[in-house]
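With one protein chain removed, the remaining protein chains of the complex are shown where they sit.
Moving on, here comes chain A:
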Amino acid sequence: MSWLYLYLCQPDLAARCQQLDPAVAYAVHHDQQVLQFNQNAQNNGLKNNMKLATAFHLQPNLQLFEQDKQLRLEHQFNLAQQLLDFSPQVAQDQEQGFFVNLEGMQNIYQDVQAQQQSLFDFCAGQGFDFCLAIDKTPLAARWQARQHAQVNQQQQAKKPLSHRQLHLVNCDLEPSHINKLAAMGIYNLEQYQQLPRPELRKRLSQSALTYMQQVLGQLSTPMLFVETKQQFIRKFELLHEISYSQGLCFPLNQAFEQLQQWLIQSQLQCSHLRIELNAREHGAQHIDLRSAQAQQASQSWHTLLRLKLDNFRLNQAVIRFQVEALDLIPVGQQSQDLFGTKHNSPDLDLLDRLQNRLGPDAVLQLGLNSDHRPERSGVLQAYGQSLTSAPLPQFRRPLWLLPQVKALNIHHYRLLSEVERIVCAWWDTPSVQRDYYLAQHRQHHGLAWIFQELRSPGRWFLHGWFS
């Protein structure tokens, strides 16, 4: 059995930013004290529990973040979900790291080193400081990672430390136990193993003994593994406020890349993305990206986003955003479109473009209904709704139908045809009782479709143009 431990050196700082700028000094504070900081801040002399005034004195351009527990938990939940891409068994360890079982992925990775390298590359791409270590047991891997982190952050333990190199000060034993062992001249794991077990029982509590047995693999370590969530909701903090809509393209593209990776690994496709843009004050703004075809590629969403942003105005500067994937369908489960072709046919690209730039209500289809009321027999409906066929009327119909009938002066028209009476059943609403005629306008000679209300004779209305 082989376990990897991902140690987050500054978990609160990691939750704050997707991509930290190494040239900038960042720190997380709570109660006017510095808790975590990046390498740049460390180089400028920042230390843990330092007062903020001192920190600013050392680094006037220091960027500060208030500690936010909720944000950290959300980030770690998302991170755990992403780690499931590398192993089926991932467990969260308190607030500082993750246990990753490296077994069972031989079919995907050639060897453990390749798997470890993939994990390292993934973590390095996240922009936070971390340390990875491998050992035979999860607790030993954590011990190794902590010890590595003391020396150097953001590194991959090339070679596991020997038991002689594992110092007891970095393990999870209580300080009183560590002091007792130190008094006996025991400072590392190798020395601990050489002690006879009865002697250890005399000096250590049962919980400490159990812990050490778990480290050595003599007892198994109980763990609660992370379960895969079949949903993609991720929040992204922005380093700087974005006040113009096109400025959202770059950070959102990073979100789309994460979405693409998640969709591929979940064997899913998505046809609707909801982006929530949060400002410092006031309510959130939403952007809905819809696609007539289920998508996986980040580039497709990026193209649609750019079209959407052309007509989008930000009410407030954005400080964070959330991307949620809606309408998820498994890969391969695709319905047929109205031409009987697969839903990923290229002509749907055009529809996507039009819908995202002009809005989903802007792209409509013509529909026919088996109803002899003119308003019902031909309709405009949203794209994608099922189309029905209906028998055609016996009389000519106008090519243009007015959205609402318009009162007219019959003296401006010359009647050309016989009457066509259209009367609906008594239970139909709206009720229609009309006498229709084809008429010509006396001035501009346009051919009109006009009617007279049967219930109020003498009242004439224009309903369409034969064009």
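Rule of thumb we're sticking to: contacts are C-beta pairs under 8 Å (C-beta built on N, C-alpha and C of every residue); 3 or more make two chains touch, one makes a residue touch a chain; residues count from 1.
Going forward, contacts and distances are computed from a predicted model.
K.L.:
Of the options "Translesion DNA synthesis-associated protein ImuA", "Ubiquinone biosynthesis protein UbiU", "Phosphate import ATP-binding protein PstB" or "Pyruvate synthase subunit PorB", which is the UniProt protein name for the chain that has been left out of view?
P.N.:
"Translesion DNA synthesis-associated protein ImuA"
K.L.:
Pick from A:Met1, A:Met184, A:Cys249 or A:Leu380: which residue touches the chain that isn't shown?
P.N.:
A:Leu380
K.L.:
With the full complex in mind, choose from A:Asp21, A:Glu174, A:Asp347 or A:Asp428 the residue touching the hidden chain.
P.N.:
From the options A:Asp21, A:Glu174, A:Asp347 or A:Asp428, the contact with the absent chain belongs to A:Asp347.
K.L.:
Give the residue, chosen from A:Gln394, A:Asn409, A:Thr429 or A:Ser456, that touches the chain omitted from the document.
P.N.:
If we include the chain that is not displayed, A:Gln394 is the one touching it.
K.L.:
One chain is left out of this view; which of A:Asn179, A:Ser417 or A:Ser431 touches it in the full complex?
P.N.:
From the options A:Asn179, A:Ser417 or A:Ser431, the contact with the absent chain belongs to A:Ser417.
K.L.:
What chain A residues would touch the chain not displayed?
P.N.:
311, 338-339, 341, 346-347, 349-351, 353-354, 357-358, 361-368, 374, 377-380, 383, 387, 390, 392-403, 416-417, 438, 440, 444-448, 464-467
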